[in-house]
Structures are given as structure tokens and as C-alpha cells.
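First the structure, in the form of C-alpha cells, and then the observations on it.
Note that one protein chain of the assembly has been removed; the remaining protein chains are unaltered in position.
Note that the chains are named A, B and C in the order they appear, and that numbering of residues resets to 1 at the start of each chain.
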Amino acid sequence: MNLPAETLPAAVAVTDAAATVLPLRYRLIRQATEQLCAPLSAEDCAVQSMPDASPVKWHLAHTSWFFETFILEQAIAGYAHFNPAFRVLFNSYYKTVGEQYARPQRGLLVRPSLDEVMRYRHHTDRLMLRLFSEHEITPALAAVIELGLNHEQQHQELILTDLKHLFSFNPLRPVYAAGAEASNNEPPPLRWFQFEEGLRRIGHDGSGFSFDNEGPRHRVFLESFALASRLVTNGEYLEFIADGGYERPELWLSDGWNAVQQYAWRAPLYWQQRDHQWLNFTLSGLRELNPHEPVCHVSFYEADAYARWKGARLPTEAEWEVVASELPVTGNFVESNRFHPAVLQPAATAETPAQMFGDVWEWMQSAYSPYPGFHPPAGALGEYNGKFMCNQMVLRGGSCVTPESHIRATYRNFFPPQARWQFSGIRLARDAK
Amino acid sequence: MNLPAETLPAAVAVTDAAATVLPLRYRLIRQATEQLCAPLSAEDCAVQSMPDASPVKWHLAHTSWFFETFILEQAIAGYAHFNPAFRVLFNSYYKTVGEQYARPQRGLLVRPSLDEVMRYRHHTDRLMLRLFSEHEITPALAAVIELGLNHEQQHQELILTDLKHLFSFNPLRPVYAAGAEASNNEPPPLRWFQFEEGLRRIGHDGSGFSFDNEGPRHRVFLESFALASRLVTNGEYLEFIADGGYERPELWLSDGWNAVQQYAWRAPLYWQQRDHQWLNFTLSGLRELNPHEPVCHVSFYEADAYARWKGARLPTEAEWEVVASELPVTGNFVESNRFHPAVLQPAATAETPAQMFGDVWEWMQSAYSPYPGFHPPAGALGEYNGKFMCNQMVLRGGSCVTPESHIRATYRNFFPPQARWQFSGIRLARDAK
Amino acid sequence: MNLPAETLPAAVAVTDAAATVLPLRYRLIRQATEQLCAPLSAEDCAVQSMPDASPVKWHLAHTSWFFETFILEQAIAGYAHFNPAFRVLFNSYYKTVGEQYARPQRGLLVRPSLDEVMRYRHHTDRLMLRLFSEHEITPALAAVIELGLNHEQQHQELILTDLKHLFSFNPLRPVYAAGAEASNNEPPPLRWFQFEEGLRRIGHDGSGFSFDNEGPRHRVFLESFALASRLVTNGEYLEFIADGGYERPELWLSDGWNAVQQYAWRAPLYWQQRDHQWLNFTLSGLRELNPHEPVCHVSFYEADAYARWKGARLPTEAEWEVVASELPVTGNFVESNRFHPAVLQPAATAETPAQMFGDVWEWMQSAYSPYPGFHPPAGALGEYNGKFMCNQMVLRGGSCVTPESHIRATYRNFFPPQARWQFSGIRLARDAK
Partner (left out) sequence: MNLPAETLPAAVAVTDAAATVLPLRYRLIRQATEQLCAPLSAEDCAVQSMPDASPVKWHLAHTSWFFETFILEQAIAGYAHFNPAFRVLFNSYYKTVGEQYARPQRGLLVRPSLDEVMRYRHHTDRLMLRLFSEHEITPALAAVIELGLNHEQQHQELILTDLKHLFSFNPLRPVYAAGAEASNNEPPPLRWFQFEEGLRRIGHDGSGFSFDNEGPRHRVFLESFALASRLVTNGEYLEFIADGGYERPELWLSDGWNAVQQYAWRAPLYWQQRDHQWLNFTLSGLRELNPHEPVCHVSFYEADAYARWKGARLPTEAEWEVVASELPVTGNFVESNRFHPAVLQPAATAETPAQMFGDVWEWMQSAYSPYPGFHPPAGALGEYNGKFMCNQMVLRGGSCVTPESHIRATYRNFFPPQARWQFSGIRLARDAK
């Protein structure tokens, strides 16, 4: 599998010029989704492992539904649906569009078959490409298409995240891809970078694509703070466990401690202990736990408890963003074909914090809230981000299953504090001395 | 699809002679299972619709597991498993055999693939057939093989029952098989057959195959009673609904009324009302409700409430059996390829009660309890029936998805009183005047 | 506390003569209820420990509601309610009477106060006694009054049962009553009494009071069987625990084993282990476990598993009744003021089974089902017993908190198989050799 990310043009802003690169981006991103699914059987794609996850087949169909509903239906007079029933079946949560098939039952949809869903994708692609060649792509239309492509990339990540969760229940330990050889390097010691207090600006400035929740750009006052030079590793997290981390309520938020009891957490998701040895289930199968890799698949509660145990805290999203916005967007993304966090190179943290992008989503101390002046757009697309601004925590930086062209410093991901099936890890911060 | 039931030899008793027909029965019954699955895709076979149901693929594997575990492992010295992991994966509930994969997660097993499961079946079949030709089949071994064949037939029925439940969630209304044309005949009026009081014998006498729970044969004293000449129809059940049947607590057992509230029951499972018309989801798709067919997919609670509303009651299993044991085992079974209850012919009830076998399982008033002197066999096979003798009600007579050669007058099926996804219906009884 | 049971006339049959003893019975039984509550504070009486239990105050009010609803409302023209709101508040489950206050919320009724409830009782008593002196008590009316008195006695038992459950949550270990000194006697060894097969009659014959579910009297055929000479003791049950009784699935019904896991059962309810010593919470406080007492507060599942471990089984209710009907109704009842099962005297089992009445309710192998020809009475009182005839098991013989005059050989008590807060224990049976 070789994902064609290098040749993918950057996400387009809503300008007249934008439309010229859109068809190319459309083709490449849609192809990338199918390439990710190439190793999978129809059975692999049919099943749902929990209400929060979706079958791969559903992701494949829903991303086509997005283009059909928000582009083709709008742009083509008298548009005839590929299958009218899909309008409900593959609507995720857009209540303004109409009814949705119940989310926890997505895995019951043995029909349409995977073949039929692929026909649906290809039919949609043909109509979209005809649209590009035969219709005027207004800036407004281009903006929605660009949103659809970023939406497709989000589901590329979810396909791998949900698939890993599904495979983890299987005693046969399926392998999605060979991945990379594990490194025996030791990462550089954790250091602290200091940042001065001051009035800063965060949020997206509107040049190029962004999701609505990344703006408006606005001022925030930051006290001086320090940010860790790299991510927390499995080895460091093992010390937390060895020190009774999961048995000491004073280290946890109250809801976090309740979660530890309720779910009987004793280690990150996908870790298992056999004969005193820790193993780690990955998209390349069950492997010996590598202490040098970044710790992954922890909840916000675990990230927070680890930080407290370490005498530190998690960063706020404003702190993280002012640092990240000075750094290039490089790292271990889905295009590396690892599908797993990588061991950091020894010299990586000499001048700036490393691993800010890629590897694992970093849990922030910040609850997911609207920025000052935020207003979601009118209509169904206003349901994309704003309505989830409660009971969720912000994550930043993308992961090893995020497409590289999808992430940026202002990007705000969000999940409930107990979620562990995302590729989520820990970067420490602290108040400046 | 043509199921080869006509040529299937009868179930064998444990005699020296038995072994000669076993290989033929083995081949035919195993083939019948696969013929039932022929119209299904790998996706259709992978998914589980609820904890009480299993994926078709799991049924296909588990029935092989039964022969592997209880025959091949025992009979072949140094037996090498097809895949040692299957020993846990496809153990249903035999705690004496060892661990089981969690039942509600059977639908998560995207691996082994359906292809692999079919290889497992064919591998098992080759070994079984070699066993027949190369080993002495002792009466003890023949008895377990015969049990395995009857077990396979039970799962043939469950494959269709569970598949119907799965398909019912699908707005595309999948069709399993064309089925038969609906009949417009009106069934004969319901009459009562009277039976005198007296000391009777019920239970299997041990000649030919039976499950352990059918014996020992023993004496019961029956008061005089009357049994309805036929099953209750959809049209008769509609009168119960129209008379407020689901809204009148005085018609229901206390737990039944709670179930009506909890599950919001308003009609049998698979019925739906659209524009004042009743539709019925069947294995041949969504059809107009036929008032002349036997009512099906009702719980014990609904059967009991209907009987009370009608001034009657359900039969006890002893009453049913003393009548049924005088009748030939004929009816609408899976071999008719209808997969749905059939309308009764007008002249059918002239001399004896009709529809005692086939069409729908008939809910009895009797809780599922051990017969006097019942002792399950030692070892794992003792877990087959005895450990479920609590919180379940008896059903009698087989259904339209039961193999004809599988049923007999002494056969005791059992399900919890709230179960509705089996092909279960209603025959009335009453005390004699 | 001295309960006046000795002077209580026997329950009356519905004859013209009956009415003459009714007023005396009424006064004594209603007084007995209040005497049972004399040691309790208003707080003790207000609280509900689980949905299946009720506050003592609710029992006190509901038993008055019964007389008000089924006697005073019917017999007195233009009857004015003590408080019209009580008609709903203290209706237990009589849907024919009207709405009920939600059962799990009975403990939220801080008003009416206990004082007010006692005024309600005394008001009802005054009207009932006036009815006795001023109205003709027809046989029909007498029958309902007698039912009300037996109903009141059932709630006397429930008051103590529910109170024990409530007190058991309290780390201060409240004492209801001093009870009796524990005996150090060793009970006689367990022996077996043999009974011949044959056609027997069971069920109440209608002479004197009985509940509707005890009849009609009817014939049953019994195989020969043996019944244990006495109840199973704590010491014997400890051997079951020591032999891994709670860890061996092969000893349990399937639903029983699920209950062991779900509720983490490791011993009977109210047992606790401290420093390798077993303690037993009783209505006389926390005491060292006495190995010679009958085991108590076990579920049907535990009784059944114990019997299987012992190579025996539980009796059917027909077996139990044919033996009990030959024995006098004597034993350790509530009038002994022990409120706990008693150690059996050494010579007690010389000629007949002992402890058949009193001490603990004995779990039967029989599901609670209607007798042949059973029809509940019309109207609200028909809801008393019949509608519970599903998912429950029969218990026989009464307990140490049952009023002596309340029990008889035909009496059928019933509870779900997982219930443990009743004073329920174990008597073994087995097939005859």
C-alpha cells in the first residue's frame, strides 16, 4: 500500500482559483480511502464493535452520502439518488437533513453489500467529476467540496481507529498491515521549553481551509509556561503503573477514579499482560510492548492522572497552539504506513519540542468550548462541530493514522474524557518557575 | 433450493445396526445445513443482531466444533485440531469443555472468514467419513454422533430464525427466498376436541433417538380437557388487538404486563402498520398480513393473554403430548421451502386436531422442569438440556423452519416467556365442561 | 413483646357461623401487627431498602387500605375516605382498583407520617368494628374479611423480612429484639423417609380458609420418593462452600451460575467473614454463625446447587404436601419471639420428618403454576395470586417469622429463584432406590 500523499495539493481556500486543483484533490483523496480498505474483506468491513465505532462499510458509504447530499443534491437540478434509502441509512447525525438510521445498529446493515457500496462510491465519483468538468464551481460550492474532502480524511482516520478496535476482540489477532520494524533506539531525555507570558493570538485566520470551530482568531492572555520536549513513552507510563498509579485515588479526577473502577482500567487500551510480560495489540498484530514508543490509547483521565503523578499538568490548547504554530507540520502520519506511533530519534528535541504533529493526538487540559465570537454556519453543515461543545476535551496535533495534509496548528479534535480507542497520548506542561 | 429430506433415513437408536445408516444421515444432514446458507453472502453470515442470536457463520462453525469435540477428539488418538483456537471460539456453553468466547461478541469474529469456516466444515466431514469407514462405530459412539446430527438440525432452524431477526432491522427488506404464494383460503372454524380424564403416560420410551429431557416415560393424571382443532390465526389475533388486548392489564400475567410496557409491544414481532394497513416481515420480504395464516412470533405472555381474553387457556405439555402421540408427524416443515406458516386447508380438522406438527411452535402452559426420575448424563453432554430447567416455558410441535425428521410427539423445546424471535404461536385448550 | 397467637381463633370458612369469631380475630390480628412494630422508630418505619421491599410504614397503611377498599367501600353506602389520596398511595398492585404509587418510590413517602398512618389504622379499626356490630356480615363479606386478615398476616411476615434487609445495610448493626439464646445442641443426623408411588390428592378441599391458588384439590401421580428427615444446617452448607460450591459451574443451573457471577454470591445473604470467622446478621444483631441452625436466606439457585452437590434434589410441591398433610402444624413461628431459625432437638426426627412447618420456607423444585381447573375470582381480588404464575418457584411450610395460625400443608408461597431476603432454606429429597 502506498498512499499518494506527496502529490496531494494543499487544501484549498475559497477563491476563484481554488477550483482548478479541486478535481485532482477529489480524485486522490477518494482513492486514498479505498486504498486503506484494500486489505479488508467484506466481512471485515461489515461489523461494528461498539456504538461509538462504525463499520468500515458505513464509513465508505457515509463519505459518499456527504457529497451526494451536500453537493450533488444541491448542484444538480432534479438529481436522482443512487438509492433513496441511503439518504437515511448513511446520514450520521444531521438532523436538519432528516431521519438517521440508529447509530448503534449500523453494524446490522448486511445489505447493501460492500460491492454495492463501492458501486455507490464510484457512481458518486463519476457524477462529481462530471460536475467539475461541466458546471461552474462557485466559491460557495468549492467550500463545501473542500469540507467534504476534509470530512473524507477524518473518516480515513476513523476507518483505521474503528478497525483496530474491532480486531482487538479477535483471539486470532488479525494483522491489518506489516507496519514498520520496531526501533530499539532510546528517545532523548524529556526536557522543558519555557515560554513567556503575554497576550497571544490563536485560532485560524481564514486563509486556506479550516473547520468552523478553529475560529475566529482571537486574543488570549497566557501566563508563562513550560512545555515538554517530547511525548510520554510507554516506559515512563510503566513507572506510573508500577508506582500504583491505577490504585491511588488522590492522583485522579473524581470522574476519572470512577471510570477506573467502572471499567477496571489497569493499563492503556490494547495492553495485555502475559507471564509478567506486557504485550501491545497493534494494526500489525500482537507485539511485545516497546518502552521507547509514545504511550497511546489512554483516556483524558489517564493522561491527567499521569501528569499529576509527575508533578506536571496537561497543556491548555492555547499554550499548545502558540508553540505549534511556529513549527513545520511534519511527523509520523498515515502516509508512513506504520499505523503506529514511532520511537523518537535521539537528536530530535535539540531546538524545539518534537512530535507536536503526528504519532498521537495530545490530550489538552481544555474543555472543548466555542471561541469568542464563534457562530456555526446556518443549515445542516452548522451541525458539524458546534453542537458537540459540551462534555468533550480538546486533542491536538494529529496521529499516526491522520493524513498529513489534513492537520495544522489550529486544528481542534475533541472526544469525551473516557475515550481510549483513538490514537491518543500525553504531552506534559507546567507552570513556569 | 431443494432439501433432501425425503431420502433421509430416520434418526437411529443405539443399536448395532444403527451404524450402517449413520454415514448416509451424516452426509445428508451436513449438506442440508450448507444448502440453507447457499443464498447468503459472507456479510450476511457475519453479523449478530442481538445477544440471544448468533451469526450464521458461528452456527456453521459450532456444529463442526460439536463433532470435533465430542467425536473426533475422543475417537482419534492424538487428534490434531483444525485450529486450536476454535476450541474456545466455537464452544457455546459447555463449561466442562473449557472456556467460551463471550456470546454477545460472536458477531465481532470477522475472522475466521466464511471461507475458512467452510474449510473447517469440510475438513471435519472428511475426518468423520474416514471414521465411519475405518473405525468401529460402537453403540456409545453412534449415540453421540446421532446427538450431533440432531444438534445440527436444531442449528439449521436457528440459522433461519436468527437470519430473519437480522434482516428485519434492514430498511432494504432483504429476501432470503421466494417462498410460496400466499393462499386466500379461509381456514375451517375453530372447534374443540374433548379428552377424558385418566392416568396417562408421557415421555420418550427410549426406542429411537430422543434428547435426555424427553424422558423418563412416566405416568401423569390428567383431568378431562378440550383442545382446539387448529392454531389461532392472524385474523383472530387482530380481534384481540382491536379489543384493546395490549392495553388491558387484567388480561396479562404480571410479568407479561411489565414486558408490554418495557418493550412497548403492540403487535407480534415483525408486524408493522403503515397507513392503517398491517404488513408482515417474512423470509420472503415484507408482505401484506394474511389474516388466514397462523399467528407467529408471539411471546408466551402474548399467547397466555390471548387465551385469557378468549376465555380459554394454553395446553399443558402432558395434554398436548397425549393428543399428539396419536397423530402422524406431518405438516409444514422446512422441507416445504415456505419458511413461513401456511394457511390451513378447509377440511383439515374433520377428525383430529390439525397443525399439531410444523407451522409454529406452540407455547404450553407448562414451565420447563425435569420429569420425575430425570438425570442428565455425566460429563459435558449433560449440559445439553438439564441446566436450563428454570425460567423457561415449554413449546411443542416444531415449526415451518424445523426439519421434518427432527420432530416427534415427545419433543420438548423451551424458551424464556418473553422470547418472540422463534416461530412461536398459539393453540388453545380449556377445561372440559 | 408477647404475640397473642395462643388465643387467636382459627381462620374461618365462609359459613353463617363464621361471623361470630371474626371480630375477635380482627382485633387480635390487627393488634399483632402493631405489636411487631412497637420497637421501631418513625425513621425505622420510613425507609425502603430495595424495590422488592417496602417501608414498614407502607405495610401498616396498605393493610388498612385493603380493609378500606375491599370492605368499607363496598359495605358502607357513601363511604367517605380517611384520605382520598391514600387510595392510590397504598394500592400495591391492584390495577382493577386504579392507579398505584410507583413501588420503588414507596420509601420517598415521608408524608403521611407514621403517626398519621397509625391514625388511619385506628380509624379503619373503629369503622370495621362498627361494621361487625351494626351490619349483617354475609358469607361473601366474611370471606373477604377473612382474606384481609390472612393478607395482614402475610404483611406481618414481610415487615420483619424487609426490616432485616434494611438493618443489614447499617454498620451500627441495629437489634430488633433480643431473640433467644443460641443452642449448642447438635441436631440429629439427616435420615431419609421413603414414600410409595401412587395416585394422591393435593390442594385445599375448601373447608376453612385458603387462598385461591391452593385449589382445586386434584389428583397427581407420584413416583416413589424419599424425603430428608430435617432441614440442611449451616454446618452442612459450610461444607458445600469449602468444597468450592460457588466456583463449580457444573453444580448450578445456567441462570443460577449467571446469578453467582452477577451478584458475586459466595455465601448465603447476611453471612460475612471476618478474620476467618463466619458471622451472621440476625434480627438480634450480628452473631457468630451457629453451625447447628438451619441454613437460611438462600436463593432457589443455591438450594438447587446444594442438592445437586449432595447427590439429591429438591422436593416437588406435591411430594412435600402429601407428607406434610399427615403432620401437625407445629414449629418455630413468629410467636416464639426468636425471629430466627432454631436448632433442632436431638430426638425430633424419630418417627416423621421434622421442621416441616416454621423455621424456614423450603424451596420446592416446582415452578409456581396453576393447578388443574384453577380460576381466580372475578374482579380486583382475582389479582391476588394468579397473575404471578410465571417465573417464580414454590416455597412451602412457613418460617420463624410466619404467624402460626397462618400456615397449613396446602399453603403455596412463591418467589423468584434469585430471591434471598425471605427466610428461605433447604430440605432435600431424592428418588427412591
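Criterion: a residue touches a chain if its C-beta (ideal position, glycine included) is under 8 Å from a C-beta of that chain, and two chains touch if they have at least 3 such contacts.
Being a predicted model, the structure only gives us computed values, none of them experimental.
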(request) Using the contact definition given at the top, list the shown chains touched by the missing chain. (result) A, C
(message) For a quick check of understanding: of A:124, A:332 or A:366, which residue touches the chain that isn't displayed?
(response) A:366
(message) If I consider the whole complex, including the chain that's not displayed, which of A:86, A:120, A:252 or A:411 touches that chain?
(response) A:252
(message) By the contact criterion defined above, which parts of chain A meet the unshown chain? Give residue numbers in ascending order.
(response) 93, 95-96, 199, 218-223, 249-250, 252-257, 300-301, 304, 365-367, 369-370, 372-373, 383, 387-391, 393, 417, 431
(request) By the contact definition given up top, give the residues of chain C that touch the hidden chain. (result) 41-44, 46-47, 49, 85, 88-89, 101, 105, 107-114, 166-167, 169-172, 174
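In this section, only the chains that are shown with their structure count from here on.
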(request) Would you identify the chain whose Cα-based centre sits farthest away from the centre of chain C? (result) A
(message) Need the CA-centroid distance for the pair chain A / chain C, whole Å please.
(response) 60
(message) Quick check: how many Å separate the C-alpha centres of chain B and chain C?
(response) 39
(request) Provide the C-alpha centroid distance between chain A and chain B, rounded to the nearest whole angstrom. (result) 47
(message) Give the residues of chain C touching no fewer than two other chains, as numbers and ranges.
(response) none
